[in-house]
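What you see is the complex with one protein chain gone and the rest in place.
Letters are used for the chains, namely A and B, taken in the order the chains are written, and counting of residues starts over at 1 for each.
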Amino acid sequence: MLDVLQPAGLQLAALSQLALSHFLMTAAILFTLGLVGFVTRKNLIVMFLCTEMMFQGVVITLVAFAMFHNNVTGQTFVIFVLTVAAAEAALALGLVVLMFRRRRTLDANAWAAMQG
Amino acid sequence: MLTAILLFAASVLGALALVLLMPRPGRNLRPLGALIGVTALGGAWIGVALGTDLIRQLAEGALGLPSVAFIYYYVFSFIAITAAVRVITHKRPVYSALWFIMVVMSSAGLLLVLSAEFMAFAMVMIYGGAILVTYMFVIMLASQNEPQHEDDIPDYDRVAREPLWASAAGFLLLAVLLSIYYAPNSVQANPDAAMPADTDLIASHLANRALSEETAELASSPSSSPTRLSNAERVGVDLFEEHPLAIELAGIILFVSLIGAVVIAKMHVPNEDAIARGTDTPDERPEGAV
Partner (left out) sequence: MLENAVYIPWIAALGAVLCGALCLTPSMKKLAGPICVLSILAGFGLTVGSFLNPTFENDQQQQVQAPWKTHGTYALDDVAIDPHSHEVIHADDYKHPAVVIQPQPWMHVGGTAVYEEVIDKKSGHPVLGRDGQPLEQIVGYEGGLQINYGYYFDGLTMIMLLVITGIGSLIAIYAVGYMKGDPGVARFFAAMALFIFAMTTLVMADNLVLLFLGWEGVGLCSYLLIGYYYGKDSAVAAAKKAFIVNRIGDFGFLIGIFLCYQHFGSTDFSVIFNHELVTTKGAALPLGVMAIPFCLMVGAFGKSAQIPLFVWLPDAMAGPTPVSALVHAATMVTAGVYLVARMMPVFDVVHLQATISPLTVVAVVGGVTALFAGTIALCSNDLKGVFAYSTVSQLGYMFLGLGALSTHGAVFHLVTHAFFKALLFLTAGSVMHALAGTLDIRTMGGLGRKMPVTKWLMFAGCIALAGVPFTAGFYSKDVIIAAAWTQGIYGDGGTLYIVLGLLALITALLTAFYTFRLWFIVFTGETKYEMGDEHHSEDDHGHDDHHAHEPHEMPWWPMNLPLIPLAIGSAVAGVLLYEYHVIEGLIKASSAYTDAAYSETITMIMKIVSGFLAVAGIALAGVFYYKTSDRAEKAAELLKGPVGILRGKYFIDEFYDRVIVRPLFITGQVAYLIDQLVIHATIMSFGWAPRLLGKTVQPTQAGKLHGYGLGMIAGVTAVALLLLFLL
């Protein structure tokens, strides 16, 4: 897809060549930030937001690979990512509301029934 | 080698920055954190540039003016990362959610830079439009009242949990991921990187487009640059030609989650505090025990 980034008829400098690595790095950073947020934040809602952020990282990775490897399947999978994200948001947020109604708190530490 | 070291250092700096930026009691070191963070990001970019030989080309004077896409990449990327940091460091969930919209917008911008315009708009609509609105609703539902004062924010939002360990682990992962990207055997071009030509696609999959006038026009019109498919069209062809089962499964997942959401919404949940006070009765139905 380099021709997309390099409009026809214009001899561009090499600096304008955006490498795949650029997008991958941004995506990785987004992913990592989501991960760190998921672990550090105690608010259930924010934790779920962080998982969505990890999805963002994945989406960018997928599309970047698709574009640089000339394969649309990467983009196609973004559709499925969106599907899963929507389903997750519907269910997880419903559960969060239930849990909040039960304990009057959004603290994830209030739920430790799985303790071994 | 230099790339790896640079990226690793950037990761460490990023972790440090994140620790400083995390909500916590005591001295406010956020400006310092922000500074370190920006440094780390810059370092990472330089590392990437080194890894992709851009710097060497610059030194050799082989580079000209930066392209628009190039600038847009840096802008959107910076906004996305900054907004992401704010999402995980903001003490109020409402603001976290708003910052997240920012992340979505800017990553949609990145997708545009990648010329995946269909994906970009889908992201904005579904994430920004649907999912985030739901989040906002839930945040509103699940907070008693909007805190007016810093002290009104609940403890679990005010203090991060083990930011040091989490950041360390997270950025170790980041460093490793980035290192893998620049591992010698991973920068080679993909040998499979051969997409079928648009003409082939049209010939094989869209031959019956004559049924619909517009698409038939699109396929045969000589005015549009010869047999060029839009991104959305390519995605559509791929989606429906190669992954029909996956579409069905995705539909089932959405349907099941719809039912699940309805069930969850109708579920009666006793308030445990109220039970303790004796003003509510424990629910006897087993499914009430969430």
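We take it that a residue touches a chain if its C-beta (ideal position, glycine included) is under 8 Å from a C-beta of that chain, and two chains touch if they have at least 3 such contacts.
Bear in mind that the values here come from a model prediction, so they are computed numbers and not experimental data.
Here the missing chain is touched by one residue of B:P93, B:G170 or B:P270, and it is B:G170. Set against the missing chain, the residues B:T39, B:S115, B:T134 or B:S179 yield one that touches it, B:S179. Within chain A, the residues in touch with the undisplayed chain are 35, 38-40, 42, 47, 108-109, 111-116. Chain B residues in contact with the hidden partner, per the touch definition given at the top, are 161-162, 165-166, 169-170, 172-173, 176-177, 179-180, 183.
The definition used in the following text is that only the chains that are shown with their structure count from here on.
Centroids of chain A and chain B (each the mean of its C-alpha atoms) stand 3 Å apart.
Residues 1, 4-6, 11-19, 21-26, 28-37, 39-43, 45-46, 48-50, 52-53, 56, 59-60, 63-64, 66-73, 75-76, 78-80, 82-91, 93-109 of chain A are the ones that touch chain B when the two sit in their complex.
Interface residues of chain B, counted against chain A in their complex, comprise 14, 18, 22, 41, 44-45, 48, 51-52, 54, 57-58, 62-67, 69-70, 73, 77, 80-81, 84-85, 87-88, 93, 96-97, 100, 103-104, 107, 110-111, 113-116, 118-119, 122-123, 126-127, 130-131, 134-135, 138-139, 141-144, 154-157, 159-163, 166-167, 169-171, 173-174, 177-178, 181-182, 190, 192-195, 231, 234-235, 237-239, 242-243, 246, 250, 253-254, 256-258, 260-261, 264-265, 267, 269-273, 290.
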